[in-house]
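Worksheet: the structure to be examined is printed underneath.
Apart from one protein chain that is not included, each protein chain of the complex appears where it belongs.
Right, chain A next:
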Amino acid sequence: MRPEDDAYFEGLESRLDEAFAVAEEAKTRGEDPVPEVEIPVAKDMADRVENILGIEGVAERVRDLEGEMGREEAALALVEDFVEGTVGDYDTRAGKIEGAVRTAVALLTEGVVAAPIEGIDRVELLQNDDGTEFVNVYYAGPIRSAGGTAQALSVLVADYARSLLGIEEYGARADEVERYAEEVSLYDDETGLQYSPKDEETRFIAEHMPIMLDGEATGDEEVSGFRDLERVDTNSARGGMCLVLAEGIALKAPKIQRYTRQLDEVEWPWLQDLIDGTYYDGGDDAADADEDEGDDGEDEATPEEPDDAPDGPPRVDPDSKFLRDLIAGRPVFGHPSEAGGFRLRYGRARNHGFATAGVHPATMHVVDDFLATGTQIKTERPGKAGGVVPVDSIEGPTVKLANGDVRRIDDPEEALEVRNGVVEILDLGEYLVNYGEFVENNHPLAPAGWTVEWWEQALKADGADVQALRDSPYVDLADPDAEQALSWAADYDTPLHPQYTYCWHDLTLEDFLALADAVDGAAVQADTLRVPNTEGARDALERLLVEHSQSDATLTVADWRPLVRTMGFDDDLEREWAPDDLPEAAREWPNAMRAVEAVAPFAVRERAPTRIGNRMGRPEKSESRDLSPAVHTLFPIGDAGGSQRSFREAADYAPDMRAEQGLVDVQLGERACPDCGEHTYKPRCESCGAWTDPHYECEDCGIVAEPDESGRVECPRCERELDNVERQTVDVRDAYREALQAVGERESAYDILKGVKGLTSTEKVPEPIEKGVLRAKHGVTTFKDGTVRYDMTDLPVTSVRPAELDVTVEDFRELGYTADVNGDPLQHDDQLVELRVQDIVLPDGAAEHMLKTADFVDELLEDYYGLEPFYDVAERQDLVGELVFGMAPHTSAAVVGRVVGFTSAAVGYAHPYFHAAKRRNCDGDEDCVMLLMDGLLNFSKSYLPDKRGGQMDAPLVMSSRIDPTEIDDEAHNMDVVERYPLEFYEATREMADPEDVDITIAEESLGTDEEYTGFAHTHDTTDIALGPDLSAYKTLGSMMEKMDAQLELARKLRAVDETDVAERVIEGHFLPDLIGNLRAFSRQETRCLDCGEKYRRMPLSGDCRECGGRVNLTVHEGSVNKYMDTAIQVAEEYDCREYTKQRLEVLEASLESVFEDDHNKQSGIADFM
């Protein structure tokens, strides 16, 4: 580690320690469930594993083992420790196995995700039919977040522990084997698996699995055969088990085999058969194997298939998967590989990489603002999805205006000016993808377009002194004038500069010849080319992306010389060639490229051989995380608070006129004071101030019990499981008044203070109401765990300018930044600085929210805990340098981050390593930030819901510093170079494997002193927040408006087939909606309007059986047919196929038949047909 990195982390940790000290002091004063901070700091992965599992001694052992072996081997070595009892304190054999399995999963997921605690419910020993014992591992849905390898290894670990403990193998009964097969396929149909094993395969695994895989039901859909089995408690699909079997064992068999071979105690000889696919009975073998191959061939229509290589240019195959499940209101920007769509350009911008797509900000405006920074797009390649980032150093869109002019727009301002006059978007501009994306997705390189980066290196290779040209004040290498470009082409024999290279490959030979004829008939006037305005010529120029203007008679091309030269004309528009002169190869070539090469006096390259289709996925996100309904404090007030859960209402609540106001019955945990014996629901004794303990008393026996190590409480006499929850009457009126008094507030400080109906945690400890009062006052609300959160879309950034972050260079120097990316001293606001790995940029909304939170925290410290304020912020600049927690869903570990600035884009920009430490990439993923002190003061495990998944998305542990080797390794595939070599571009034309090209990726610096630095980029961008701040998807009102805009845009885009879009919207959105609602209507539940009671079927009495109130439908005619007319109209307008129209007709007739009285009909049914 470099000294400056060390200083950076020291700085973070000292601020963290400072906050910790304050928080620890505060916690001894208030009435929090526990008198200490509940988020332990983990310095490394071993710490996280120990903290997340709560098994002491694991961290130390992991550190020992990690020095000697890989993580997987360490997980297996730990099994021996658990079995021998040197790690963990388990009495039972099942407990030992459980500890080992959990630890293995935690280790393999770097102690970040919730799978080890939430994904494994328990391990138990059951009996085989021969009376011997076997091991049953009980999985739950969240095991998903562990990934296939960890899932598979958890099984291996369980088996290893089993054999060390001398427990027998599981002997599956025939019906259990069949059940596995049926269930896995049911789960695949319902939820979908990444890998769908065939029934034979599942059976084969089930027959040989030495331990039983079991789990809890995750869906409502039940198996139809093999029900009510003795050793399987549910008839529903067990999601966790299905994942482990299919995506774990079946998919990762080769990986497991590597480890079974190392272990003498574990024999899984059947893995070989599984890997080879030789698990079929006898004669079926050959046939099935053949079938397999057939399937494979179809599935992976590999782009590198050199089918057409001999007689056509290199091209990737179009792939339309990204169009599936198209959603109304989210537009398609390009059909698969369609001309006019985004043109692939290779490179990494500084706000780019790690599942993102660089788009020109002018393009964002031209597509009616549907794209904004952070908008997710589903893309054709190389990955499935990406987050959009603005990059203005690439080319913008080419549009046709109402007056016929064709212009390329490279300026977002210009895009806004001309946007309303755009009649057709001929080209969406360039689409920047970095090399690392191809590595990560293992996608063969797609042919590169002819770009300045490539041209410069080609020019250099051809002998030019490019550095001298770059330094010359008279030369603009990126945008030379035509004379200059032509002379370079002539002098060095380098292909014509990309600025003057047009999309010749988008013309056919006939188009080209026709255009040549048009040029024959053209004239040069005022140094512009005037071509007669014919449809063919106009169309050809538009497809070539040649900028021009038009009048009725002529098409005028301003910068015309390179165009006519390329076509084999001289400046007097004389040509030396006739169509018959063209070589055979040019005639047979599928486009005009060879003909151009034959007639041009210089070499010409393909401008845009790879077009990438895509459509909008999710809009970007930047908003506070509120529970629904929003909650200020986790204090239960039952129904007394009305539908708003208002404390005011609850304080006035009385069941009848005579009753005392504010007495509310709620479920709360009973607690006892260890010092004075007083019973209360509060975490702290009101009489003596001691912290109380939950009180467990068996209702039947009256015996007081204590929890065991695992937290389970049993009555020692009747062995019933106990909890401490009971119905208690709380004087809300009194508690509310006291809380207001305690923090010196009046009710007028806020509009409403909202509590919760009931608590969902195990011990049902309420939060102090004071916290809610102050949250309400400062306009923030709490999440289920007591923290205030703000959600945003993740985006990466590796270098920033202080100016774009609305901070000054002084601020940056205070943060410890001293030099810019070139190593020059940091002196100006607009110098580019390499971002440190835990530094983050807050969107405006988050900054505002964090300010409010800081005010809330300060007042909480002062008025509630009686301490000094910690933040003392007046404006958002004061937040710079403050620490926050980053926290992703499905994980249980927070990552400490430092605020360094702000952006108007609605996203959370941070170093890719920061996102990877949270287990996120940037393809549209969202997660949240919390203010450090808020988390330390207000988070408590005691608030977490007592249900599956309750521990997810909660900061059970925090990482104070990022170790690049312990993050999601996807981030290691990011390339970190300033330019890609010439060989790279040439390799793309061969559609080479990305691994075969030598470009430095982040992985190479891992474990070295340079691991925190050196993230160079190939493309700059003026600002990381260009283009619209919000996607039109979020600013347009109704779904109908969005859909109209979507279809309107489809009409304008050359690369989009609007009929197909309309078709997909109807098929994917309207029809399922109509059919679903009609189905729902004809088998709906009903509900009482007065008391809310639900009935599966309409009561025969007509009225509510509970309260006599009015019962009504839950699905009405209006909600069934709301889209009918629109759907029919869209089908007509966009000329959808008959099949679709007929489905709509049949549906409309059905609706009419259900909702109209035949006897009252004005007209015949036939009228609408």
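The rule is short, and it goes like this: a contact is a pair of C-beta atoms (placed from the backbone, for glycine too) under 8 Å apart; a residue touches a chain by one contact, two chains touch by 3 or more; residues count from 1.
Simple rule for what comes next: contacts and distances are computed from a predicted model.
The chain that is not shown carries the UniProt protein name "DNA polymerase II small subunit", picked from "4-hydroxy-2-oxohexanoate aldolase", "Cysteine desulfurase IscS", "ATP-binding cassette domain-containing protein" or "DNA polymerase II small subunit".
Of the candidate positions A:Arg658, A:Arg712 or A:Arg1097, contact with the unshown chain belongs to A:Arg1097. Interface note for the absent chain: among A:Asp471, A:Glu719 or A:Asp1157, the touching residue is A:Asp1157.
Those residues of chain A that touch the chain absent from the view are 224, 1071, 1075, 1078-1079, 1081-1086, 1096-1102, 1105, 1111-1113, 1116-1117, 1120, 1138-1139, 1142-1143, 1146-1147, 1149-1150, 1153-1159, 1164-1166, 1169.
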